[in-house]
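Quick one: this structure, given as C-alpha cells, is what I'll be asking you about.
Not every chain is included here, but those present sit where they belong.
Lettered A, B and C in written order, each chain numbered from 1.
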Amino acid sequence: MEQERILNIMERVQSGELTPEQAVLQLKMEPFQDLGYAKIDHHRALRQGAAEVIYGAGKSAAQIAGIASAMLEKGGKNILITRMDPEKAEEAGRLLPMRYDPVSRVGIVGPDTEITGRGIVAVATGGTSDLPVAEEAALTAEALGNRVERLYDVGVAGLHRLLAKMDVIMSARVVVAVAGMEGALASVLGGLVDCPVIAVPTSVGYGANFGGLSALLSMLNSCASGVSVVNIDNGFGAGYLASMINHIGG
Amino acid sequence: MEQERILNIMERVQSGELTPEQAVLQLKMEPFQDLGYAKIDHHRALRQGAAEVIYGAGKSAAQIAGIASAMLEKGGKNILITRMDPEKAEEAGRLLPMRYDPVSRVGIVGPDTEITGRGIVAVATGGTSDLPVAEEAALTAEALGNRVERLYDVGVAGLHRLLAKMDVIMSARVVVAVAGMEGALASVLGGLVDCPVIAVPTSVGYGANFGGLSALLSMLNSCASGVSVVNIDNGFGAGYLASMINHIGG
Amino acid sequence: MEQERILNIMERVQSGELTPEQAVLQLKMEPFQDLGYAKIDHHRALRQGAAEVIYGAGKSAAQIAGIASAMLEKGGKNILITRMDPEKAEEAGRLLPMRYDPVSRVGIVGPDTEITGRGIVAVATGGTSDLPVAEEAALTAEALGNRVERLYDVGVAGLHRLLAKMDVIMSARVVVAVAGMEGALASVLGGLVDCPVIAVPTSVGYGANFGGLSALLSMLNSCASGVSVVNIDNGFGAGYLASMINHIGG
C-alpha cells in the first residue's frame, strides 16, 4: 500500500502533474494530524485494520476529549480510551458522549462496531482480582468487533473450576489468559487448547510477586506451546492482538 | 473431543460393554506411552494439531533416538529435535536417519510435511548473531508445514536495510522478530505491519544485556500493538506459535 | 532434653561429684567431634531425629570418607552424601563401601534403614530434566526411612498425565513437587491434595528462567494453600522435610 502511494506520486511526477520538489514534499506529508500535544494517525485504521487507541494515563480530560473528537470527525468508531480515572472520565464525558467502565477504567466513544471477528475470543482469569485487566482485554476485543466469552476466577488452585468450562475454552479461536501470582493459568490453558494463548501477567499479589514479575517470568517460561506474553497488566495489548488473530483468514 | 471420548465411554457403560470399574480405568488410561525416562504423547497431534517436539538439551543421544523412533512408528512426520549438540546429533544420526542443522542445532526425523499453512511466515533478525535462534524458528515453522521468508540482519540501526524489504514483510501473515541487544526490531516491525508480530529476545550481546534481559524488557514494553513475546532464545516457541496462527482460518 | 542434661550436671555439683569448674567445662563440652576441617555432630540424630548429612560439593574424597567413617564408627546408618561428582564418588568408594546414584549424585554409606515413616511420600516432577533434583529428594526420604512414590514427567502442560496419577497423589501424606520453568506443578498439586506440598524449584530451563528464579517466584506466589518452598535445586532439603512431616504423629 505504501508502495502504491509512492508509485502514484511518481506517475504524477512523470505526467508533469507534480514537480520533483512537490513530490518530495508529498512524500513527507504524513497522514497524521498534529494537535500540538499529540499526533493523530487517521490512516492507521487503513494500515493496521484498527483505529488508534488513546492511552489515557498521562493526559488531561480536555486532551482526551480533543483527540477523541478529532478522531470522531474523521469517522472513527468505537474509539477506545484506556487507563482513564473515573474523575477524568466524568470530566471528559461532559465534553463528549462516552461509555465508561469503572472496573477496567476503559472509556468508549463513537458508534458501535459490528462483529467482524471470525470466532470467539475467550478471556480467562485466575482470580477475582484480575478482573480489571481482563475487562480491559475483553472490552478492547469487543470494541474491535469480536465476540468475547468471559471465564473469570478459574485459577489452577481449583482445577475443577477450569475443567468445568472446557467446552467454552475448546471452542475459542484465541484465548487470553489473565493471571497474577504464579501465573500458572497460561501454561494449563496452553496445554489444553489448540489455539494461540495470549498470556497477560497481572500485578495482583504481594511480597515476592514483585509487581507482577512472578507471573511474567512464569508465563515466559511456560512449558506449553502456543503461548506468548504481553506486558504486565496490558489488557489492551492482549485484546488488540486477540482481535488481530481472530480476524485472520478472510 | 475430550467430551466425546467421555460420552463414548459412558455409552459403552450403558450398553454393558464396560463395567463401571472398567470405565474408571479407561478414563485413567491416557493416550501416552511410557518409556520410563519420558512419556510420549501420541495423541497430541490430534489435540493440538502438531506432533510433539523433543527438547534435546538434557537427553542422551540414545534417549533422543528412542523417543523419535517410537514417534516414527506411530506415523510421526517431521519430528523436531531442538537444542541438540553436534556430537549428540552425530551419535543419534547413527541410530536413525536425521537431517541436522548445526547453526540452529535442530534435527529433523521422518518424512517431509506438505505445506498446509495458509500464508507466509516472515522471520526477521536484527543482526547476524541472532541467526541460530531465527533458524530454530524458521525450521520449526517449515517442519510444521509453513512457507517461511527469511530477512536476516535488518536491525534498526540501519533502517534502510529493513525498509528495502518492506514488500516481503507486508506480505506476511505473521512475523517473527528475532533480536538481541536493544530488541527494537519488534517495535519497528509492529508499527509497520498489520499482522501479529511474535518477538523473540535473544541473549546476543554483552554487558548490560544481562543474558537477554535488555531485549526481553524492550519487547515487553513495545509501544506497538500486535506484538507478543516468547522466552529468550525460544526460536522453537515462536515458530510453533507462528505456525498455529498461519493455520487459522481453514 | 537440654534442660535435663543441665539439671543432671547440677545434681552432680550438689552431690560433690563435680566441682563448679568441672561443671562449667562439662556444659561447654559439646557432643561433636572435631576433625579439623569439620565438626561432626553425633548427637544430632538424638536432637533432630536424623543423622547428619555430608554436603559433598566443596569437600575432597578423602574428607568425605573421613567424615563418613567417623559417623559409621558411632553407629551411623544410611549416611547421605549429596552433590558428589562421579569421580569423587569412585575415589571415596575405594576408601569405604558406598552405594552411588549418578543421576542425583547422591552416595549412601552404612546399613539400610528400616521404614519408620507413617505414610507415603510422593515425589512428582514437571519434566524429565527435573529428575536429578527429584531423585535427591526421593533417595534422601528413603534413606531416612520413608516409602516413596515417584511421579515423573507430569507437568501441567499435559494435565491428563497428572490426572491419571490422582490416586497415588491423593494417597500421599506429603507431596514433594519438583519443577523448573514456570513451576506451576506446585500450585496445581496444592489445589488437588489435602496434605502439605513441599515445592522445589529447579534451575531447569533457559532464558528468562534466570537460573530457577521463575520457578522459585512462581512457587512462592502459589495461590494454593499448604504449599511451602525450599531453595532452588534443594532436593535434599525437600526430602528431609518430607521425612520429618511423615514421621509426625507417633
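Just a few scattered comments:
What we mean here is this: a residue touches a chain if its C-beta (ideal position, glycine included) is under 8 Å from a C-beta of that chain, and two chains touch if they have at least 3 such contacts.
As the structure is a prediction and not an experimental result, all values here were calculated from the model.
For this homomeric complex the structure file specifies 8 copies in total, of which 3 are displayed in place.
In this section, only the chains that are shown with their structure count from here on.
Contact topology of the protein chains: fully connected, every pair of chains touching.
Summary of the copy comparison: rotating subunit B onto subunit C for the best CA superposition needs 90 degrees, to the nearest 5. Taking the mean of C-alpha positions as each chain's centre, the chain lying farthest from the centre of subunit C is A. Mean C-alpha position of subunit A lies 25 Å from that of subunit B.
Averaged C-alpha coordinates put the centre of subunit B at 38 Å from the centre of subunit C. Chain centres here are Cα means. That of subunit A falls 49 Å from that of subunit C. Residue positions 216, 231-232 of subunit B each touch two or more of the other chains. Interface residues of subunit C, counted against subunit B in their complex, comprise 128-129, 131, 153, 158, 160-161, 164, 204, 206-210.
Taken in their complex, subunit A has these residues touching subunit C: 126-127, 155-159, 180-184, 186-188, 190-192, 205, 207-210, 213-215, 217-225.
Listed in rising order, the residues of subunit B touching subunit C in the complex are 28-32, 37-39, 41, 44, 55, 57-59, 201, 203, 211-213, 216, 231-234.
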